[in-house]
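Dumping the structure here so I can ask a few things about it.
A protein chain is absent from this complex, but the other protein chains hold their places.
Right, chain A next:
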C-alpha cells in the first residue's frame, strides 16, 4: 500500500482519526520498507526534540521576566500621573539593603517625621501582635484610604487591591525598595509578606510604577479571586472599610 509522507508523519503525531491510525499501523506491520521509513523519521524527530528541550528547562534570564513586569507597568494608563516615588536627594541611600522588618519600619518612621501632623506619637507602621505582623500608623492609613496608583503620606504607595477566594481583601504596597502584601483580617491589616523590589530597571529614580517582586506577585496570584479591583470597586471597598466592617 502506498502511504505518503504527510500521512506517515500525521500518524507519528497521532493526528489521524482512529480508523486511519489503525489502518496505517496494520500497513506498517506488513511492510518492512514502511517500518524503516517510520523509524528514520522517528529518529530525526527525536533528535530535534532532544536538541531544544533543554532550553525550556533552563532558568529564564531575569531581563525577560523583567520585560513582562516592566513593559506592562510602563503601558499602564496611570503611569504618567504617578509621582516619583523616591527622589535621589542623597540624604538616604537610594537602595538600602532591606533585610529586616526593622528597616522598613525605620523608613516609614522617616516618612512620618517628614510629613506628619502627629510626629513621634504616631503608632509604629509595623508591629507584632502575638505572632502576626500588623500594619499601623501611616501604613495602615494608606492601606485603609489610599487608592492604588496614588502616592500618599510617608511615600507609601499602594500598587493594587484584590478580593480573595475567602471573601476578604488584600492590597500590595510599596515603600522605597520594599514591597509588601497586607490582607484584611478582623478589621486590621495583617502584613503577610515583604520583599525587596528588584533593583532598578527604572534608573536612579524609583517611581511608583516600579515592578513588584516576583515572589509578591506570586503571592497575589495564589490569593486573588478573579482580577484586581478596578478603581470603582476599590473606592467602594475603601468606603466600606474593607469588609463592611465599621472600624
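Everything below uses one rule, namely that a contact is a pair of C-beta atoms (placed from the backbone, for glycine too) under 8 Å apart; a residue touches a chain by one contact, two chains touch by 3 or more; residues count from 1.
Basically, contacts and distances are computed from a predicted model.
**Student:** I notice the complex is incomplete. Of the names "Peptide/nickel transport system ATP-binding protein", "RNA polymerase sigma-70 factor (ECF subfamily)", "ComF family protein" or "HMP/thiamine permease protein ykoE", which is the UniProt protein name for the chain that's not shown?
**Tutor:** Going by its UniProt entry, the chain not pictured is "RNA polymerase sigma-70 factor (ECF subfamily)".
**Student:** So one chain is hidden, and I want to know which residue out of A:13, A:131, A:186 or A:239 touches that hidden chain in the complete assembly.
**Tutor:** A:13
**Student:** Even though one chain is hidden, which residues of chain A still touch it in the full complex?
**Tutor:** 5-6, 9-10, 13, 15, 37, 40-41, 43-45, 47-58, 60-61, 63-65, 67-69, 71-72, 75-76, 160, 162, 212, 214, 217-218, 220-221, 224, 227-228
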